[in-house]
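Complex shown without one protein chain; remaining protein chains in place.
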Amino acid sequence: MTGLTVLPLATLVGPVSVAHYLVVGAVLFVAGVACMAVKRNALGVLMGIELVLNGANVNFVAFASPYLQADGARSLGLDGQIIALFVILLAAAEAAVALAITLNFYNNHATVDVDRADDLKG
Amino acid sequence: MVEFLFNTARFPFWLAWTVAAVVSAVLILNVIAGGALVFIWAERKIAGRIQDRLGPTRTGGRFGWLQSVADGIKLLAKEDLMPDGADGLLFRLAPYVSFCASFCAFICLPFAFDVVGQRLNVAVFFVVAVLGLEVFGVILAGYASASKWSLFGAMREAAQVVSYEVPLGMCVVVPVMLAGTMDMVTIAEKQAGWFWSWYLFHDPFTFVIFWVYVTCAVASVNRAPFDLAEAESELVAGFHTEYSGLRWSYFFMAEYGSMFLVSAMAAVLFLGGWNGPIPVATLAGLSEGTGDTAHYLVRLLGLANLLGKATLGVLVMMWIRWTLPRLRIDQVMSTCLKYCTPIAAAMFAGAMLWQVALPGGLVAGLSRPAGEIREGWLEGPGGKAAAAPAQATDEPAAVARVAP
Partner (left out) sequence: MIPTLAAIDWHAVFFLLFAAVACGGAIAVVAADNVVRMALYLVLSLGATAGLFFLAGAEFVGAMQLMIYVGGTLVLLVFGVMLTAQAPFVSIKTTAGDRALATIVGLGLFGLLVTAGLSVEAWRQPGSHRLTEPAATPIGMALVGVRVDAPPANAPAAAVRSGYLLPFEIVSVHLLVVLVGAAYLARAKRRKTPRAIEVAASAEPPTAVAEHAAIGRSAGRAASVLTGGSV
């Protein structure tokens, strides 16, 4: 628990900074990872992936924002936003393919339970 | 308004802001709620006339203009039902999701020059995105009702709206391209002058794409002939079969709100926004800075113009509804994907080429030169590189101002 007491959590009470966004991003990321690990419903796993990507996006946008940085000129600038855009686009593409796979699985097994995907088990 | 409350009325600072925000929100809310009341009455009268009857005649005088109020009271007094197998949380939540989405889109809709809830750089995009959210409530309602009629209605709605977003997006992009910005205030501003400087008459392609927009807009707000989600002849009442009372009326407020919204958006994007067909204010010598009265007069005139155009759009939608028969779902889909999308794509390409070949529009000699502001970002790297034109910098960016 010493690690937590060392944490300068008090900064989070102050005005909004990049750190605030990082914490939100961390919550989204962790929730997404937990979702991917825990859910047995393939659609739930997909939603977890979306959450993880979204958490990463929050970080990108926070680093890109001159508004949030003490020295606004040192922010990532437009590059961060463009990377976030690419992440959104690729997440959409990934969701489409994953859904197609899920659907195929459903057609073959009449379920979306990922624990049933054990056909190759010896 | 904040200044007035703070300086003249001696309100404490925080109260001044809160009061101003609440007044703005209530004003927008009334556009939806009050508008819905008027539109429902108008719809009944128009439907009556089209079907060769009178419509409401008794409640509140000769024209039955209190009919909506009476209906509202009836809805409030109705028993609030929920089906046995329904998913309670989602069932209760769905109407509010729909209504909130419809309401949110009004945030960045400009009613007159600076009469806008929040001027947003990506306003057009925002409105289209938020309008798409309204469907979410409908799907939730269809699922949570635990009724086959509702589920079928919701599925149809999902397929329809996801498909129609594509041509709608393409139509909306054309005025954005012509204006060089997604800010609705600037887009409307660029169409100032006589009616031939409206984007509708900018070139033949925009003229065609306007009608594609009308088709897609009617479809995306689920009005007849595209109201497959309700389809009372097949699905009882579609997604709101199981709803009653106040929750049911929220769906209707959302529907009329969206109708008004897409009409207002058509007005802003294609029909000059708050600029009337004849620039009365300019001809009469009223302009910025000629005194406070003139300032408000111009705003009021603009407000009347925009509300008039949007209302006209809603009335046209009613006219269409009571004239055309409902399409089948496959016809709805082929209208979208075989006709609207290719036409919109071709017109988009055409408008783009026209911009390259003949910038300035069809009536190039008469319309004011459009090229100056559009290429503003070329002036220098960074600093003034933003696309927003000169006027944008005069306005405080984050001041919410609706009431003139």
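Note that the chains take the letters A and B in the order they are written out, and that residue 1 is the start of every chain.
In this text, a residue touches a chain if its C-beta (ideal position, glycine included) is under 8 Å from a C-beta of that chain, and two chains touch if they have at least 3 such contacts.
Bear in mind that the values here come from a model prediction, so they are computed numbers and not experimental data.
Contact with the chain that does not appear here is found for just one residue of B:A112, B:I139, B:V185 or B:A224, B:I139. Summarising the interface, subunit B meets the missing chain with residues 2-3, 6, 13-14, 17, 87, 89-90, 93, 120-122, 125-126, 128-130, 132-133, 135-136, 139-140, 143-144, 148, 151, 154-155, 158-159, 162-163, 165-167, 180-183, 328-330, 333-334, 336-338, 341-342, 345, 377-378, 381-383, 385-388, 397-398. Interface residues of subunit A with the unshown chain, by the touch rule above, are 3-4, 7-9, 11, 14-35, 37-41, 43-44, 46-48, 50-51, 54, 57-58, 61-62, 64-78, 81-82, 84-86, 88-93, 95-97, 99-104, 106-107, 111-113.
Just so we're on the same page, only the chains that are shown with their structure count from here on.
If you average the CA atoms of subunit A and of subunit B, the two centres end up 33 Å from each other.
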